[in-house]
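On to chain A.
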Amino acid sequence: MQQLDYLQELGINALWLMPFFPSPLRDDGYDISDYTAIHHHYGSLENFKTFLNAAHDRGIRIIIELVLNHTSDQHPWFKEARSSRENPKRDWYVWSETDTRYREASIIFLDTETSNWAWDPISKSYYWHRFFSHQPDLNYDNPAVFDAMWGVMKFWLDIGVDGFRLDAIPFLVERDGTRCENLPETHAIVREFRRRLDEAYSNKMLLAEANLWPADVSSYFGAGDEFHMAFHFPLMPRVFMAVQLEDRKPIIEIMEQTPHIPAACQWCIFLRNHDELTLATVTDMERDYMYDEYATDATMRLNLGIRRRLAPMMDNDRRRVQLLNVLLMSMPGTPIIYYGDEIGMGDNVYLRDRNGVRTPMQWNGGWNAGFSGADPERLYSPVISNPVYGYQAINVESQKRSPHSLLSWMKRLIEIRKSSRVFSRGSIEFLQPSNHRVLAYVRESGEEKILVVNNLSASSQAVELNLQRYKGTVPIEMAARNLFPRIGDLPYLMTMGPYQSFAFRLRRL
Partner candidate 1 sequence: MKDMIIRGLQQAYENMVHMMAEFLPRLVVMLIIGLVGLLIAFALKYLLRAILHLTRLDRLSEESGASRILRHAALPSITELLSRSLFWLTWLGFILVGISVLRIAGLQEQISHLFQLLPQVLIAILILFVGLLAGNFFSRAALLTAVNAGYRSPQLWSGSIRFVIWILAISMALEQIGLARQTVITAFSIVFGALMLALAIAFGLGGQELARQTLERYFGEKKNEREKEQEPSPL
Partner candidate 2 sequence: MAVISSAEDSFLADDFLRQLMGVGEVDLLVGIPSQNNATTISRAVEMIEKAFQQSFPRDRVVILNVDGGSRDFTSETFLSAMLSKNSNSRGLTSLRTIHRITTICSNAPSQGGAFRTMLAAADLLRAKACAVISPVASNLTPACISALLYPAARENFDYVAPLYRRHRFDGLLARHLLYPMSRAIFGKGIRELHSEEFGFSCRLGSHCLNQNGWRDEAVQFSPETWMALGAISSDFRCCQTFLGQKAHPVMSSGTDIVAAVRGNVAALFSCIESQQVVWMERTGSEPVPTIGSDHDLTSEPVRVNRKRMLEMFRSGVSGLTTILETILEPGTHAEIQRIAALDDRRVTFAAEIWVRTLYEFAAAYHHSVLNRDHLIQALVPLYRGRIYSFLLEHHDSSPEEIEADTESLCLEFEHQRPYLLERWKARE
């Protein structure tokens, strides 16, 4: 809570918290053993309420995780369910005598799991788990499960949280002969959650975590009656691809495939998050390329993804980090910044699973990087301490002191982002200059127009933009408000340095 001022200063207006529920922490809290409490490591429910109010006072909304699909095997519900086949909660999970059902469903955690069924020695039967074996899937064919989870949502909504990120949403329902993903029944469940939410509350938000192709994700918006927001997973690896290829094609292609969504809905876009950089929604050729360019060491690869942070993936090139953040802030959707990326934190690929990108936040160059006063050996994860990304070099405190640091730059970028609704609600039209190394687009909403031009390459580029539609307007650069030559009949020539970006407000004066 002490860092809420920092967040307010950064300029963000919502905070998404990873799971803080009681949990054996075998999956960083995504294995929940009590949905209506706070893990004692983080504090109490009262602490949370205080934190919530403080965030709201600073204009920061709080979105919490809610894992609907599965619980920890330490959850009382599962303990009851497995205790005997006649237990009332038996049917709260998905059981089978054999491990042959739902063969078409893929294994998500390929590196650790060999099957989606796990043997329960207590009840002598198999239980279904799409994720880790210690995370049994809940059975949404049982209305009691739905009611119980709605009860959980109500609990937190009544406390005052502003929204939920619903984890692993495509996997709620299983059916024979299907991949057990994105089934109509799942959508029906989501619609019911949404209906009840809208009925009882206002200004609350549901965010879907569905790692699918855009056309498939868009179904989770429904007709505006399912999720308010959904992550645009396929865009993210393509942003990295485009910068490495120095070619805008991957971005343009996926955006062209992104369907229109209901007016009251929104995409969530991001560069990195707590999981591996997923490569599930890329072609084999693209995946191989990403591995070869960004995960040369096999330890960096995990579950069809890359478990690295933004700065190391950009080889700590400040220009590339900035470029990607400009794309994040200017493309359609609500941008999400992963904690630490605003200061360029590094990762530790030698920690198991995805823990390499979940290291403690580096607040300052002191004890435990200012993360905690506990003994360093007691930290849930060691602090990054190498000379390049170590906390002594990369921390909030030192970057606050410099107006030229990445943190200061990010603050200014967020200000620019917030200065216009065009970025959040406007349309996007891609310009297609002959120079494929330049990604240029116009965001438009009503009379307001913003031109964003990005050089994706490591070398200087010249580009001629066809801006005839905006003839007569004056481009005003948004960072320093400098005037650029008026747009005329001829193609608008721009020369750009390596990885440089421009954002112009086009004003008719």
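In this text, a residue touches a chain if its C-beta (ideal position, glycine included) is under 8 Å from a C-beta of that chain, and two chains touch if they have at least 3 such contacts; residues count from 1.
On how the list was made: all candidates are chains of the complex that A comes from, given by their letters.
Worth saying up front: this structure is predicted, and the values here are computed from it rather than measured.
*Asks:* Of the numbered candidates 1 or 2, which one touches chain A within this complex?
*Replies:* Only one option touches chain A, namely 2.
*Asks:* Considering the complex alone, what residue numbers of chain A touch candidate 2?
*Replies:* Spelled out, the residues of chain A in touch with candidate 2 are 213, 241, 245, 247-250, 253-254, 257, 283, 285-286, 289, 433-437, 457, 461-464.
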